[in-house]
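For this depiction, one protein chain was excluded, whereas all remaining protein chains were kept in their positions.
What follows is subunit A.
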């Protein structure tokens, strides 16, 4: 499946900065605050000047009161540069491609606390932005800073999954290259599961997502298409062609793609909308592609993917649990119940560490899965709004 961040991912990569959020934030709408700021009370906003150079922010540290602040950012270098405000790995605001000798305005609402600024290149050292308490500042229902900890924890989760993904892929690829079909078949589903758990993030890198995970029907010549690579090409060889002839280049490419993904994710700042929205996106994956058994059409290991997508979604819900609880406890309870319903059905098909073939599911169980999956998709689609994210 393709991400709506495809273009963004590509353009970020060409910038040689792996900070996707720098681009990712661009896809989100302007905050209502931005729209109303200027006409409402232009004089009330403190304006702060920041110069961006190749290497740093000038001044190197800033202090502003909580609430709305307008940053006047001027590029004092000879090339296009960017400016970011971060809270940990969370990008709060950014301006990219500020032309040399040009000035841009950025108005944002900040809660009290310590922030970082990055000027110039994203690899530059961070500068300090201190936001002091301000009794007059409007307080958001859920301050954006409260998202910092769960997003940092989510990043740690994704990095763990990615690390395991690389390690398992190494063993899987070794089995393919050794011609050990049984071993490769046994490893296939559990290796992929790591990818399926973190799909909202992995998909940000659309080229790699395509070469690692695309299905044959993404290609005009279907299975015979030379562009068809990755897990599903090997799945086709293992279960359908029943031959690994000519698969070494495919296997080697898979491993290098998976390692490239790890490198990319390591350098990624996680956009809050993407992380929180990811809970629903994972369920959409199930609703659109997994229920039908199209994803693993040769191996019928769909239940493994299904379970991994659910686990990835539930992880996000768990990380944001206190915030969701505060915002809508009824929805949280309902979500927990629906996750439990899905798990109850899936557990019937769990066989030790593996899963029954998807074609073994009864028609009644397939139908029974549809209801909680659809309700989860509906309910989790509200999470971003619930947490005040644009």
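Worth a mention:
The rule is simple: a residue touches a chain if its C-beta (ideal position, glycine included) is under 8 Å from a C-beta of that chain, and two chains touch if they have at least 3 such contacts; residues count from 1.
What we mean here is this: contacts and distances are computed from a predicted model.
The UniProt record for the undisplayed chain lists the protein name "Deferrochelatase", from the options "Gfo/Idh/MocA family oxidoreductase", "Iron-sulfur cluster assembly scaffold protein NifU", "Aminotransferase" or "Deferrochelatase". Only one of the listed residues, A:74, A:190 or A:381, touches the absent chain: A:381. Per the touch definition above, the residue from A:72, A:222, A:266 or A:344 contacting the chain not shown is A:222. Considering the whole complex, the residue from A:103, A:256 or A:288 that touches the absent chain is A:288.
Set against the missing chain, the residues A:68, A:95, A:232 or A:314 yield one that touches it, A:95. Interface residues of subunit A facing the missing partner chain: 1-8, 10, 26-30, 34-35, 95, 104, 206, 210, 215, 217-222, 280, 284, 287-294, 370, 374, 377-378, 381, 384-385, 390.
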